[in-house]
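Heads up, one of the protein chains got dropped from this complex, but the rest are sitting where they should.
Take a look at chain A:
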Amino acid sequence: MTDSSVNNPDGRARLLKLPSVFLILPSLFLSALVIGYPIFDVLRMSISDVNRYGHVRGFAGVDNFLKIFNDPIFLQATNQTLIWTFCVVGGTLLISVPIAIILNGNFFGRSVARTILLLPWAVSMAMTAVVWKFVVNGDFGMLNHTLETFGLIDTKIPWLADATFAFAIEILVGILVSMPFTVTILMGGLSAIPDSLYEASSIDGASHWQKFINITLPLLRPFLQISVVLNVIYVFNSFPIIWIMTRGGPANKTDILITYVYKQAFAFGRIGNAAAGSVMMFAILLGFSLLFLFITRSPKETL
């Protein structure tokens, strides 16, 4: 575009007359390609007979889906995925709300506290998992050592050898790594609540709890919704913590769908099953997101 066309009213008018949709077409096309192609390819593989190198040999109909539904470990992993997602997201929200409220207040050293809280976010999830694996190691781990020093246990506990302990520890690590993101979203929400509301309620004699229930929570609601949806999607698909700490063991009792799909694809060479599993995960998440948005749709009222 030359200077003359910008300054020339006719030229500018001509430009504005172009339907604006043409201007975003290239990026729309690119997004559709980048986002859509993998989804299309997974769908295609899920109904195809695929060899382990990803080459499609023919149409398989619903065979791949039947195979995974007949696999008890798939059903077990689905169940465990739901527990994992519910506990991690629920736990994250339960502790993130008070933390966000505290960090939103004014106190000495607030910026240091905020930085510390964000640190887990800056460390790669894989490294976090490796470090925690060392911490809970039965023989050389810091956890047992600490508990022994305080006289809380007298024999070392092999934490990761027991599926219940192992899964609980993995959930705690999951909460730890999901917290910074959630707190950040919630703090954004809190800072948008006008102080005048709290001041007014103080004049009316509201207690802290009443302020929390009647002002903070309702106004935080859209931010809570965003963090629930985003966290569910992240946590549901989160691979490194479980893979690094237990690889789904002992006896598949900590397997979640993503580790199941990974094993099918890369250890067993069953790409078709893996694709079918991925489609199921996609469907579950899509179903959840739609249902959640429907249930929590904003009431048609304004404050």
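FYI, a residue touches a chain if its C-beta (ideal position, glycine included) is under 8 Å from a C-beta of that chain, and two chains touch if they have at least 3 such contacts; residues count from 1.
Please note the rule applied: contacts and distances are computed from a predicted model.
In the listed set "NAD(P)H-dependent oxidoreductase subunit E", "Dehydrogenase", "Sugar ABC transporter substrate-binding protein" or "Acyclic terpene utilization AtuA family protein", the entry agreeing with the UniProt name of the missing subunit chain is "Sugar ABC transporter substrate-binding protein". When the full complex is taken into account, the listed residue touching the unshown chain is A:Tyr53, out of A:Tyr53, A:Phe108 or A:Phe294.
With the whole complex as reference, residues 51-55, 137-140, 155-162, 166, 246-247, 249-252, 263, 266-270 of chain A touch the missing chain.
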